[in-house]
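Missing here is one protein chain; the remaining ones are kept as they sit in the complex.
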Amino acid sequence: MRHVLMVGLAAALAAAPWLTASAQTEDEINAEFEKFRAVLEQDNPAELWEVKGEGLWKTPRGPKNASLEKCDLGLGPGVVKGAYAQMPRYFADVDRVMDAEARIVHCMITLQGFKYEDLAKAPFSSATRTPDPVSIVTYVAAQSAGMKLAPSQSHPKEKEAYALGKEIFFFRGGPWDFSCASCHGLEGKKRIRTQLLPNFADPATAIAAVQAWPGYRMTGGVMHSLQWRLSDCFRQQRLPKPDYASETLSLLMTYLTVNASGHVYKGPGIKR
Amino acid sequence: MLQTRRTVTFGLVAALGAALLKPVRALAAWNQGAFQAKSTLDGMNALGITNPQDTQDIVIRAPDIAENGAVVPMDITSNIPGTTSISVFIEKNPFPYTGTFDFAAGAVPFVHLRAKIGESTPVRVVVAAGGKFYTAAKEVKVTIGGCGG
Amino acid sequence: MADPMKIRATVQGDVADVRVLMAHPMETGQRKQAGKAVPLHFIQSITAQLNGTTVFSADISQAISRNPVFAFKVKGAKAGDRITVTWKDNKGETRTDETTVRGGS
Partner (left out) sequence: MKLKTLALLAGGATVLASCATGPGGTHREAVRLMQRDFKPVGIAGMDRLKQDELQAACNKYNNDPPKEAADKLQKAQYATVKWPADGKLLGNWKEGEKIAQRGRGMAWNDKPGKTSRGEPNGGSCYNCHQIGPATTSFGTIGPSLYQFGKLRGYGQDIQRYAYAKIYNAKAYVACSEMPRFGHSGTLTEQQMKDLAALLMDPASPVNQ
């Protein structure tokens, strides 16, 4: 009842201001978005893919008819709980840093016998199809919900990955001279159109990059992963296309995640 | 007519008993005429909603400005005693009638739903209670998209 | 076959808060793919039962968002009760899932 009264009051106060939208400040609009983002987060369709991903993780599949339960995400074979919060990390078997989805793809290849070429052919979701690694990384990410992000920086290659990722983040190129930082390295609350741009170079706001993906995107109603998001950033930067699950993307993710280190991971996300 | 259909539906349920396996809805026809109506008024007519009274007792919690028209969340609560259904009309959508939610056997007259809204529009809610209709509306503004890239 | 729903039912006092996520494209018939309109494909009706008795039902249009989310409240529910949700779409496809009501915190 208190809730109802409060809502009633808010409705009364907000009766007309939308009619004079120009009088509404950016802060008011963003506060309204924020309020309803919390409502949307409460029931996130991403959970549908968590369920699906869990099934894919546990079911014997692929040419080798194996499940992913022997896949080592860094905490030992089959350990999923908390693994995502510590990725990207160095894996000795491949002698490079891998992000969660790249590692899942690696396991699908080595344990289940899938081919990289097949997985990389159409790696991103459409309205009618969600690739398996996207569902699986959604499941894996959800198993770190509520945990503090603590990507490992103890191995020299992990430290190197951060430095290289930083260079990639600030690299200016292409016909429009854009870098990742052109939009996501800006001081103050800048916007593209109405979209607030979190500054991923700033530890206080870098969490937004990591929190959002894997995430359910309301536009189109599709489940997307960070692999897709970063690839799409490069498209919007007017650069060529990074290979799916490539080292370059793992390095960039290392930069973003280490910047967000110490924040509690609340994903999978829900995005505009 | 709306009211009648519900009554018939619930009567049937009672007759068949609680162990009914088939969903109740399969027995009632999905009101094609109402759903294909191009205006709120035509939709209401097709549903048999007549002379709805304005009321303060319907609470519509929806954003003043929606971040994304593809997913606009709404909480709708009726504080009118004896509420049996809540119907939703998104007035400026091509087909405004969006749905009817029926409450029976102890369901609280509340529903949370998420709808597509094409442009800024009033969202009109009609509540059926005690054989009468009550209505309230809330404006939802939809902003245009991001980079367009 | 349609993907499973995710249903959550939590009781506070004697009111159960039921929240349902459904995997469905909810095609409006307006969307184009490769130049061709994707035909209408949407859930038309939903029924929810508490221990076999219908407590909530709905007829809906294609204007409900893709991968629909609904929440409703049921009086007189207690922990351990069974909530069953069924949807049926315009192509006659249907899906039923259930969950057990959990005690609130």
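First chain written, first letter: the chains are A, B and C, and each begins at residue 1.
The rule is simple: a contact is a pair of C-beta atoms (placed from the backbone, for glycine too) under 8 Å apart; a residue touches a chain by one contact, two chains touch by 3 or more.
All values derive from a computational prediction rather than experimental measurement.
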Worksheet item: From the list A:S67, A:T110, A:S152 or A:Q236, which touches the chain that is not on show?
Response: A:Q236
Discussion item. Just checking the interface: what residues of chain A touch the absent partner chain?
Written reply: 21-22, 26, 156-157, 159-160, 163-164, 167-168, 170-179, 182-183, 186, 189-195, 197, 234-236, 238-243, 246-249, 251
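Quick note on the criterion: only the chains that are shown with their structure count from here on.
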Worksheet, complete the sentence: In whole angstrom, the CA-centroid distance of chain A from chain C equals 27
Worksheet item: Any idea how many Å lie between the Cα centroids of chain B and chain C?
Response: 15
Worksheet, complete the sentence: So chain A residues touching two or more other chains come to 43, 218, 220-221
Practice prompt. Please set out, as single numbers or ranges, the residues of chain B touching at least two other chains.
Written response: 70-71, 73, 112, 114
Worksheet entry | Contact set on chain A toward chain C in their complex | 42-45, 47-48, 51-52, 127-128, 216, 218, 220-221
Worksheet item: If you look only at chain C, which of its residues touch chain B in the complex?
Response: 15, 19, 28, 30, 44-47, 50-66, 68-76, 86, 88, 94, 96
Worksheet, complete the sentence: Contacts from chain A onto chain B in the complex sit at residues 4, 7-8, 10-11, 14, 17-19, 21, 24, 29, 32-33, 35-37, 39-40, 43, 192-195, 218-221, 235-236, 272
